[in-house]
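In this view, the complex is presented without one of its protein chains, the others remaining in place.
Letters are used for the chains, namely A and B, taken in the order the chains are written, and counting of residues starts over at 1 for each.
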Amino acid sequence: MKIIVAIKQVPERDAQIRIDAAGKWIDDSGLQYALNESDAHALEEALQLKEKHGGEVIVLSAGPERVGSTLREALAKGADRGIHIDCADLNKLDALGVARLLAVAIKPEAPDLILAGLQSDDLGQGQTGVILAELLSLPHSSLILHVDKTETGLTVKRELEEGWFQLIELPTPAVLTIQSGGNKLRYATLMGIKRAKTKEVRLLHATELAADSSPVVILEHVALPQKQKFTQMLTGTPKDAAIALVEKLKFEARVL
Amino acid sequence: MLPLNATLAEPQHFSLVEKLLLVLLIAASTAAFWLRLRVLLGKILQSKPDAGFRLFPIGKRLWDFLWEVAFQAKVIRQRPLPGLAHAFVFWAFCAFALVTLNHFAAGFGHGFLSPDGRFGRFYFDFAAVFALFCAAGIFGLFIRRFLVRPNWLGDKLSYQSGLIALLIFLLMVTYLAAFFVADVSSAARILWWVHTLAILIFLPIIPHTKHLHLVLSPATVFLSRGGFSRIPPLAGDEDFGLIAGTDLTRLVSLQAYSCVECGRCTEHCPATNTGKLLDPKEVILNLRSYLNEQGPTSDAPLMESLAAPEVPFQCTTCGACEFQCPVGIEHLPILIGLRRGAVNTGAWQDDYGAKLFLALERGANAHGLPTAERDKFIEKAALPIFDSTQEYCLWLGCMGGYDPKGREIIADFAQVMNYMGASFGVLRKEKCCGDPVRRLGNDLVFRQLAESNLEVFAQSKVKKVVSICPHCVRTIQEDWKEYGTPPAIEHHSEFLARFADKLPMEGAGGFNPRNAAYGHAGALAPEAEKIVYHDPCYLGRYRNVYKQPRAIVKLAGKLVEAPRSHARSFCCGAGGGLVFLGEESGERIGQVRAAELVSTGAQTIATACPFCNSIFRDALAECGETSPQLLDIAQLTARSLPTAET
Partner (left out) sequence: MSGIWVVIEDRDGRVSRISWEAVAAGQKLAALTGLSVHAAILGAHTELLTAEVAAKALSQVVRIEHPLLDSYTADGFTLALQQFFAAEKPDYVLFPHTYQVRDYAPKLAARLGQTLIGDITAINDGPLFTRQLMQGRLSGSYRHSGNGPCFVSVQAGAFRADAAQPGTAAISLFSPSIEPSQIRTRPSERFRGAAQTVDLGSAQLIVGVGRGIKDPANIPLAQELATALGAELGASRPICDNGWLPAERQIGSSGQAIAPKLYLALGISGAIQHLVGIKGSQYIVAVNKDPGAPIFEVADYGIVGDLMEVVPALIEAVKASRQ
């Protein structure tokens, strides 16, 4: 199977968030970057499919130069080659714009399967994979935990709300967005890193890809949320505290 | 009664036939000896050279050789009675060198030690004393092995050992008996021949059995890696650790062939003692079998020669095995080498292991917790930030920065440092020192952590570091050397001991109302509080620090020792990355040790390592309300400080 995994390099989960001078995005000086979590699961699913059925796993990512290190990391975990779409201002694009870039790079490869993580740790839109399917006119499914290859195509396990699951059959080529936690991630190894040194990473330039990039949705400004995390102690008699807690859980936290 | 002027009888004349026979026998014996030894030496020399091995400085090597080989110090100290018996045998062999040479020379009519000459007579008597002790020793060891049968010598009776014991005994007896017969008697002749045959049978047996250590172990001790648990650097792009025969190095092969099967390593192994599959002696002997069957040029996987692939991962790296070994086998680099082979290639599939590696690949601490948690703690405890103006950098580590108990220890130690007027600060950003991944054999993540941390240290211009965790101390001081020059670092017990005279502690029998804040309701009774100190593996065996923490404990109460203490201390089970690997099978190492500490009847258990503390905390929870209180030495110190005036 020829599998393309679309991955994104995002700020580390641990990162200190500071707003930049213009108030339009975060200040990225001194930020550490890492592979997006659900993309790591997508990559793992692809690698497991390759181990079972043979073929090739290609990782694809758009972004500035620093994205190269995440592509190398993916190669170290076992991907065969990479494609880097050099794009200096990925932030200015909306999900449709990003998907268009990726689609132009994917089309000539004509893969059997395209995997993407469910959503990114930074913007969290969860749309790129679905839009890709539309742009490439391919069937898709999202929130996928497990992928099985069959005679006629694929059978995938999709997560539904409240602990329900569903199996979906679809033909290849197809696009799937992978939910975190469906498989166990492999760790990076010294051997993987050494082997990755000789694997190819092809460089494409966003400006040359002739993709329509004017955004329809614009991020006007960003702000740090008012609430900082602190512990609300509920006092009074056990009965009072209990009632207050349930109120909070229902209307403030909205988990009941 | 031995007549005082009795001397060794030496047959004077051997016939030509006898001389020819002697030549043949010597030839056969030495040939058999050499043919086998040659093969083994070949295996050792065909093995890969050791990366990073330095012969110099030679002083320590000479000293270790003298102490461990000549004086048999390790052999005796760790198992006194059998050790002494063995020492006698060894010293007798040394003393007999000259005698044996003379013995064979005499067979050709050219004996150079004359029983009539002054030196000759003296030497024969001298050797006779050794022979007596040797015979007694070997007899005792025989009884021990075949009648007493201690279980770390294994279930199977070693007939090999029996034969050797018999031969040695025969050698000594025939020598001593020669004092009671006349030169020209046929008895003397018979004794001479029996003695000769015993030697000539013994010689070829040496390279075919564990008695190879007679030849190899002096070299093994001399050629040690140069430090306790010294992990060699990987050699080049294709080296990932010990995977196949081709990865075995000369030191590993030499050490595998030196094993005497004494079982001291196994006796003290916390894994073996709690029913795990890991048995350090078996690992070494399996390596030896591998070398014999496959050899150092084989591609066959080493792991398959072990009982199971999880065997190397049951090791806590406590070092009791390597510490005990009388012939200089260094088990830890071998076990870690096996781990490296499995981890650096991704062959090791373990959920917890993967979780640990992924956490450290992405984040900064081994728990996978956000670094904001550490920042919150620093703020809450009002710890000063290191800005190059302070003398010390206080390293929090993963336990001190994130574990509630570790944080208490840090807070108390910071209090003590303030009291003593020592200027210190904590780094704004710390990554895990890398100890768990280093011991688990993940060289990729370790390199990333070491290099990242070294850069922070350099940028912050850190000169002196003090840490509450012996694992951090060891890893920063020794293991980071592979990637740069770490700053000087010491353990907080070493720091505290230096300033012991400044501490306002009451000492044994002291009473301090602050004690009420630590564990027990109400202040302790005025009689001395018994405190049992647990030696952490990474502070004791790894760093040789035993006195300093005890100095602190003695100031706080009455020090009592656990049955296994100092270099014999029994591991808590957290080391080697195991604390991050989920639950142990079988009995828990920490519970065994906790029970041992509780059995001393002490009211307090003193620790000097936050991991030991964490393990014992869980183990003691089972004891309920009656368990002793558990305090780090920093807490013992802090509780005696005068309360701040508010």
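Throughout what follows, a contact is a pair of C-beta atoms (placed from the backbone, for glycine too) under 8 Å apart; a residue touches a chain by one contact, two chains touch by 3 or more.
Computed from a predicted model, the values in this text were never measured in an experiment.
The chain that is not drawn here is touched, among residues A:Ile83, A:Ala99, A:Ile114 or A:Ile193, by A:Ala99.
From the options A:Lys149, A:Lys199 or A:Lys248, the residue with contact to the unseen chain in the full assembly is A:Lys248. If you put the missing chain back, the residues of chain A touching it would be 11, 13, 17, 19, 26, 94-97, 99, 121-127, 130-131, 133-135, 139-143, 158-171, 181, 214-225, 229, 231-235, 238-239, 241-243, 245-250, 253-256. Against the chain not displayed here, chain B makes contact via residues 352, 355, 367-370, 376, 399, 402-406, 580, 582-583, 614, 617-618, 621-622.
Note that in this section only the chains that are shown with their structure count from here on.
Partner chain A is touched in their complex by these residues of chain B: 234, 237, 240, 343-346, 351, 353-354, 357-358, 361-364, 370-372, 442-445.
Those residues of chain A that touch chain B in the complex are listed here as 12-14, 34, 184-194.
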